[in-house]
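For this depiction, one protein chain was excluded, whereas all remaining protein chains were kept in their positions.
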Amino acid sequence: MKPPIILKSGKNQYLINEFNGELHTHKGIINLEELKSKNFGDSIKTHLGVEFKILPFKASDFFKLFKKKATPVMPKDIGVVIAHAGLQPDSLILDAGTGSGVTAAYFAYFNKFGEVITVEKRRDFAKVARENFRTAGLKNIHQIIGDAVEVADGFKKEFDFVFLDMKDDVKMIPKAYEILRYNGFIAVYNPYIEQTRAVYEQMIKTGFRDVEGFEVVKINLEFKRVGTRPFVNIYHTGFIVMGRKI
Amino acid sequence: MKPPIILKSGKNQYLINEFNGELHTHKGIINLEELKSKNFGDSIKTHLGVEFKILPFKASDFFKLFKKKATPVMPKDIGVVIAHAGLQPDSLILDAGTGSGVTAAYFAYFNKFGEVITVEKRRDFAKVARENFRTAGLKNIHQIIGDAVEVADGFKKEFDFVFLDMKDDVKMIPKAYEILRYNGFIAVYNPYIEQTRAVYEQMIKTGFRDVEGFEVVKINLEFKRVGTRPFVNIYHTGFIVMGRKI
Amino acid sequence: MKPPIILKSGKNQYLINEFNGELHTHKGIINLEELKSKNFGDSIKTHLGVEFKILPFKASDFFKLFKKKATPVMPKDIGVVIAHAGLQPDSLILDAGTGSGVTAAYFAYFNKFGEVITVEKRRDFAKVARENFRTAGLKNIHQIIGDAVEVADGFKKEFDFVFLDMKDDVKMIPKAYEILRYNGFIAVYNPYIEQTRAVYEQMIKTGFRDVEGFEVVKINLEFKRVGTRPFVNIYHTGFIVMGRKI
Partner (left out) sequence: MKPPIILKSGKNQYLINEFNGELHTHKGIINLEELKSKNFGDSIKTHLGVEFKILPFKASDFFKLFKKKATPVMPKDIGVVIAHAGLQPDSLILDAGTGSGVTAAYFAYFNKFGEVITVEKRRDFAKVARENFRTAGLKNIHQIIGDAVEVADGFKKEFDFVFLDMKDDVKMIPKAYEILRYNGFIAVYNPYIEQTRAVYEQMIKTGFRDVEGFEVVKINLEFKRVGTRPFVNIYHTGFIVMGRKI
């Protein structure tokens, strides 16, 4: 059993990245050293005797377990972006608007043999994200604190993919074009339709091709004894505009 | 410029994997050797003088350019499956129901440092898929012709992910459980709701956890001069049921 | 100003059908006689001095103000049924499965120059519905307590429209066919897809034409200062199957 792992007791879950030191929960203190002799499915006790179950980690746990400051992009949206961009796992990715780091973490996880550079203006967000990345044990994320629009001027034309979830997304689009390799993709995430249109128009103007805007709706199925019916937890998260540099 | 590349003239597109030999199009013959001295964005002429543009390849071209026998799974569905499973690019994947090979190709593309084993009962489908894989230049796909339910008995418990798009999916689920590693994921794709429910119930019965059924709808935006409005090309493709072995 | 009217104070709303007697609210007692000298937009005070605003009534208030025992059909679903059936306001309508009476009330309201017969097996539901109809001041609803499947045997072939929201809907379909006039419509409401299919098949078998099944989703728009975005309160309510006797 290797980190990262999840410790779970009822509704409380913790993402554990190192099997040493102590974890302070409000149900008592856990000696993480003990994890070294445990296996998935085993339990571990706090000093108050409360049991936590040991579970393996999966990517969507980023979404659930990360400390959040901003509203994170959901797995469904990240998945569709990855598929439409045809992202490969040895890419150089720019993630502008780190927020709590969920998106960067997802990209770093898939892009295991590549690198993710994530830029955030707000120090408080960047700090929360840094903790999240450390907990998740992700080594291939590089954090920059600053305005992505300015920071981009220091980058070379070597990015395979640029993801924007930031206020000044329209201003950032021409910069993104500059730093993308031939055949690189951009994806811009936005909750509102007017801003989505502004992004679309800027992409066209900048010279991106195959530009398309869409949203992704996940319709769940409820399988009850009396029958099956659809249900939706969150209908709208954000619109996505994607473009390709060719 | 390295293969694979796309040659495009009007509505006609070809996926080219090797820069030698000839390509016979109905607009004339192209000497593929000439591609060695070309760059993306350049053109190449057939012996009849018709120009084809040279474009880089992207994953969603699998969906458009592959020869198709069966209805392939769409990029949106593959993307959400990848994100929800937290697939990493050095995995061992089983794809049961090769069909035309679109799904296997997608998985092989993302899972660049891993392997995909794809199983198909129908010889005619497998043949088309083999051609598609060769054209796409994918080296990490292994094709097996046979009934996945039987073939699975020969596998070890070493798969990270199993994807089913096949008739006997319900029968295959316990076999999939056997060959999945701890924390491995299964995803089953199905157009019809009754079969989707049967799959869900079999997964629960087999011992899978975090089982959920859903469909993914892509709602596009049309940005016209007079205004913006939603539109949908294909509303329903298939339902997906996912489960996790823990 | 004529009844019915709405009295509203904060979140509390009452539907008032007669301008005499007293209304006991938990904010005090209102003398309804006083309404005779009031107008819409005026206020009226309880004996404790709490103000209630006087508002006109609208049909969707049935949905909000009726006492509810069962989950009522929503206005969107009733509206689409009315439009697809081409219901005219001097029809004879059978509503089987009164529940709390929302659907019957809606039909009675539109069908102002016709009659609605509503049948309910459960005495407790029928009682709540009767109170609701009385409060709403609807004179053209006739309540029958009993099993619709049996009750139908006593009806003549004179109904223009039959609406079913009841457990034994499949059994009721041939009976509905018998009592419908030529060119009459049936609509069956059901939350679950398996039962919806059983209804569809029974309609086809019974001889109904133009049979179609669907659901109606209302996607709201949120107009915020920062932009516009879709949101959905309740995605799925029920499936509707409609058929026509020709």
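Per-chain residue numbering starts at 1, and chain names A, B and C are given in the order in which the chains are listed.
FYI, contacts are C-beta pairs under 8 Å (C-beta built on N, C-alpha and C of every residue); 3 or more make two chains touch, one makes a residue touch a chain.
Keep in mind that what you see is a predicted model, and the values were worked out from it rather than measured.
Within the set C:Leu23, C:Ala59 or C:Ile145, the residue that contacts the chain not displayed is C:Ala59.
The hidden chain makes contact, of the residues C:Leu7, C:Ile30, C:Ile78 or C:Val188, with C:Ile78. Within chain C, the residues in touch with the undisplayed chain are 40-41, 55-56, 58-61, 75-76, 78-90, 106, 109-113, 182-183, 185, 193, 196-197, 200-201, 212-221, 223, 228, 239, 244, 246.
Although one chain is not shown, part of chain B still touches it, namely residues 191-195, 215, 219, 224, 226-232, 235-236.
In the analysis below, only the chains that are shown with their structure count from here on.
Overlaying chain A onto chain B using CA atoms gives a rotation of 180 degrees, to the nearest 5.
The distance from the centre of chain A to the centre of chain B, with each centre set as the mean of the Cα atoms, comes to 24 Å. In chain B, 193 are the positions where the chain touches two or more neighbouring chains simultaneously.
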